[in-house]
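The structure appears below as structure tokens.
A single protein chain has been removed from this complex, and every other one stays in its place.
Letters are used for the chains, namely A and B, taken in the order the chains are written, and counting of residues starts over at 1 for each.
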Amino acid sequence: MNFDRRRYLERVKERESKSPVVKNCFFAYLFGGGICTLGQLLLSLYLFAGLSERDAGTLVAVTLIFLSALLTGIGVFDSIARIAGAGTLVPVTGFANAVVSPALDNKSEGLVMGVGAKIFTVAGPVLLYAVLSGALYGVIHYVVALFS
Amino acid sequence: MRTVIRFPVPVSIYARASAVGGTESDGPLGALFDFHDETDRFGADTWEQSEESLSRTVLNLALARAGESQDAIDLLFAGDLQNQCVASSGGCAAAGIPYCGLYGACSTSGEGLLLASLALSASPALSRAAVVTTSHNAAAERQFRLPLEYGGQRSPTAQWTATAGGAFLLCHASEPFSPPSAPRITACLPGAALDSGVTDGANMGAAMAPAAADTILRYFSLSGESPSDFDRIVTGDLGAEGSALLLELLRENGLDLQGRHRDCGVLLFDPLKTDVHAGGSGCGCSASVLASLFLPALERGELNRILFLATGALMSPSCLLQGESIRGIAPLVVLESGKTGGEK
Partner (left out) sequence: MLGAPLDYLLAFLVGGLVCLLAQLLIDLTKMTPARILVVYVVLGVALGAVGLFEPLADFAGCGITVPLIGFGGNVARGVREAVSETGLLGALTGGLSAASGGTAAALCFGYLVALFCHSKPKCP
């Protein structure tokens, strides 16, 4: 067969069906903005209840994580996320889903080697790079502080 | 293999069966399948065991249709997508049938039919062989992609691993128990693993199309036949994306399939009703569509002669992350209606 791999790959790229970018962006904005607004409402509630600014902020994250875990558990998070895309991925709900879904999925392999060993398979990179870049910043901050 | 293998005594498919999951049974072919389970669980607790159960179910359905027991089968060729083909060994081979496990990714149905035909032709001592292939969406997602409840958007070129299985019982066409209407395998041509250059795991159709084109072109050039000698040229699971690429590649090489091409992955789902993107895939996709749509049409004499190419993307998630491109493969078998006696 007459097969030119480079030309073939160009053609594959050319005729590939494209994601519906405008629609995806609309829903990402709507859901993402909506989740953040919900967070804001929760924050106001917790502040009103007398929590400190910092505790209220943490509790907002915890509440959203709880909701996301619940929706993941009853099997509707993935259906929402298929429409919302980055709208549910980027808020802390996406991080929660990334932790909860492998835990649930690997339940069949046991609570230690399944749930335990696999719980960070999706969210691990986020945690690693958060801690890593944080540590790097800490060192830089320390050194800068020494000389100033 | 540089030559088309023709069988002096054709091999007949004297019984076949199909079983599918919920999404597949809601598709356009839903009414044609012998068995479906709306829950995709097939009575098992884990997805891996569900596929074992699917494999066992579909073999038993084919045996029931032939009125035979598992003891009658001399040799079983079976495969699926799971590591070490556990669904096949645990599902239908556990009954003690001598078993050869196959891994041809989604091309396993064609590979199985090809090898079973060769085995029967090579040894008169073998009287009955079975071919069973399955795939299960949940088991495949778990092994190859992401957790089931992970919330992500699938790429528009992605295909949907079908929860489906097909079983085929084969014998020499000269056997007295082979019904005269049974479709026959008269020739085959093994596929060659062809590096497509595609590195996108969400575009398997594009990864398999060159291998399918290669096998089709080799077949017609070696056999001297042309597409007009066939009623249908059926590919396994190129999907919408891969099918268009296949036709383009063939046209560039001077071959026009003249509207005879059909793809099982495209036929299995209704793109307007279910959001499966480019179409179905998996070992069970081509097997179930062949068993429920094309073989019955050959049995009834509505089709006389078809080329069947199961298509496989020989993909490993690790190698993909290492930057390797995906190789495709497409074994081919020639299927003829028993009604016409198999002559051209």
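The rule is short, and it goes like this: contacts are C-beta pairs under 8 Å (C-beta built on N, C-alpha and C of every residue); 3 or more make two chains touch, one makes a residue touch a chain.
From a predicted model like this one, the values you see are computed outputs, not experimental measurements.
Student: Among A:L9, A:C36, A:L51 or A:I80, which residue is in touch with the absent chain?
Tutor: A:C36
Student: In the whole complex, not just what's shown, which of B:D275, B:E302 or B:E324 touches the removed chain?
Tutor: B:D275
Student: What does the interface between subunit B and the hidden chain look like in terms of residue numbers?
Tutor: 21-23, 39-40, 137-138, 141, 147-149, 152-153, 155, 160, 163, 200, 269, 274-277
Student: Against the chain that's been left off, what residues of subunit A make contact? List them.
Tutor: 18-19, 21, 24-25, 28-37, 39-41, 43-45, 47-48, 57-62, 64-66, 69-70, 72-75, 78-79, 85-87, 89-92, 94-96, 98-101, 103-107, 111, 115, 119, 122-123, 125-127, 129-131, 133-142, 145
The definition used in the following text is that only the chains that are shown with their structure count from here on.
Student: Using mean CA coordinates as chain centres, what's the gap between subunit A and subunit B in Å?
Tutor: Here subunit A and subunit B have centroids separated by 38 Å.
Student: Looking at the complex, which residues from subunit B come into contact with subunit A?
Tutor: 45-48, 142, 146-157, 194-198, 203, 206, 210, 213-214, 217-218, 240-241, 244-245, 248-249, 252-253, 275, 277-278
Student: Using the touch definition from the top, list the residues of subunit A that touch subunit B in their complex.
Tutor: Result: residues 1-3, 5-6, 8-9, 11-12, 15-20, 24, 72-73, 75, 77-78, 80-82, 84-85, 88-89, 94, 97-98, 100-102, 104-106, 108, 122 of subunit A touch subunit B.
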